[in-house]
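Here the complex is missing one protein chain, while the rest keep their positions.
Labels run A, B and C following the written order; every chain starts at residue 1.
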Amino acid sequence: MEIYEEINDGIAVLTLEGRLDAVSSKGLKDAVNELLKKEKSSIVLNMLKVDFIDSSGLGSLVSCLKTVNNERGDIRLASLQDQVRAILELTRLYRVFQIFDDSDTAVKSY
Amino acid sequence: MEIYEEINDGIAVLTLEGRLDAVSSKGLKDAVNELLKKEKSSIVLNMLKVDFIDSSGLGSLVSCLKTVNNERGDIRLASLQDQVRAILELTRLYRVFQIFDDSDTAVKSY
Amino acid sequence: MKKIKFIIKSDLENVALAGMSINKLCSLTTMDDSQSFQMELCAVEAINNSIIHAYNNEITNDVEIYLEIADKYFQLDICDRGKTMDKDILERADINLLKDNFDNPEEISESGRGLAVIKDVMDKVTYKSVNGINRLTMIKYI
Partner (left out) sequence: MKKIKFIIKSDLENVALAGMSINKLCSLTTMDDSQSFQMELCAVEAINNSIIHAYNNEITNDVEIYLEIADKYFQLDICDRGKTMDKDILERADINLLKDNFDNPEEISESGRGLAVIKDVMDKVTYKSVNGINRLTMIKYI
């Protein structure tokens, strides 16, 4: 998976591309930890180009959420592909994440 | 592969869908032979939905061409996908077939 | 009926190769993109489990994946020769019983969803261990 970092209106946006799975989940956690070091704890994940997610990927999202919550921040998800959204629904995890149609709306929600 | 038969301005159009390979090449020859039995030897193959062709598929095209030529007919190809066209070019077989951008133009060429 | 077998070394890097292939081969059936994604997901969950739990992440072992595409069903068998899973774990796995407290993110688990997802998506899931070969069989009727 590729991860691109960008600051938008003071909010950190991580744009993810590819598969969020057992191979890439550590990379996501690392990227979020890097943001926290820079005191960026209000984070948006732009998932428009995430075309696969498995339970390890979901686990990494939960893990990141816990980490940023501890710093009084949040992780908000944007632009989920239908099938990725379906897995969040299947596992009820959509209940713990704020999910937005696009990255800009997610940024503005902060 | 699916093969659909249709008569358009008196010309027989076979619309092919799927893979033209070692499995399906006999089906194409059979369909052409059926047309010859009905004295339809001016034939257009609409290949818009042929997404794979291999050398057995090419062989079946050549075989059909020979068969209809013997009945003073012709096989004209229409709507080739880029990659299918590329294989006809690689093997120089585009030289023996009249190839048209779409099925209607191929029909009108008779 | 069409059949193919995939073999990968038990390295997580290889799992996507099998998963993507299986997704693509769903296009030979009447399954739509969403169902194909789910077949890939179940394959990946099961292969990950073999690598992580049965083989303890040692990358030198084989995971074998049998795919069978028939008119009426789509079958995946995931086989390993590692640690055998306690059958109760599979029986108990249930998407409706995941003990997540959604009001408190701290209490939400980071793992433990794989088998529950597989059982929810698939129509029939069985696990057998014969002669040291562990086999998770997943069937989807189409």
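Here is the rule we use: a residue touches a chain if its C-beta (ideal position, glycine included) is under 8 Å from a C-beta of that chain, and two chains touch if they have at least 3 such contacts.
None of these values were measured; they are calculated from a predicted model.
Engineer: Any idea which chains on screen the missing one touches?
Structural biologist: Hidden chain contacts in the full assembly come out as B, C.
Engineer: Which candidate, C:2, C:92 or C:124, sits in contact with the chain we can't see?
Structural biologist: Here the residue in touch with the unshown chain is C:2.
Engineer: Which of these, C:17, C:89 or C:133, touches the one chain of the complex that we don't see?
Structural biologist: Once the missing chain is taken into account, the touching residue is C:17.
Engineer: Residues of chain C in contact with the chain that isn't shown?
Structural biologist: Residues 2-9, 13-14, 16-18, 20-21, 23-25, 27-28, 67, 69 of chain C touch the chain absent from view.
Engineer: Against the chain that's been left off, what residues of chain B make contact? List them.
Structural biologist: The list for chain B reads 19, 21-23, 52, 54-56, 58-60, 62-63, 65-66, 69, 82-83, 86-87, 90-93, 95-96.
By definition in this document, only the chains that are shown with their structure count from here on.
Engineer: From the mean C-alpha coordinate of chain A to that of chain B, what's the distance rounded to whole Å?
Structural biologist: 50
Engineer: Send over the residues of chain C in touch with two or more other chains.
Structural biologist: Counting only residues that touch two or more other chains, chain C contributes none.
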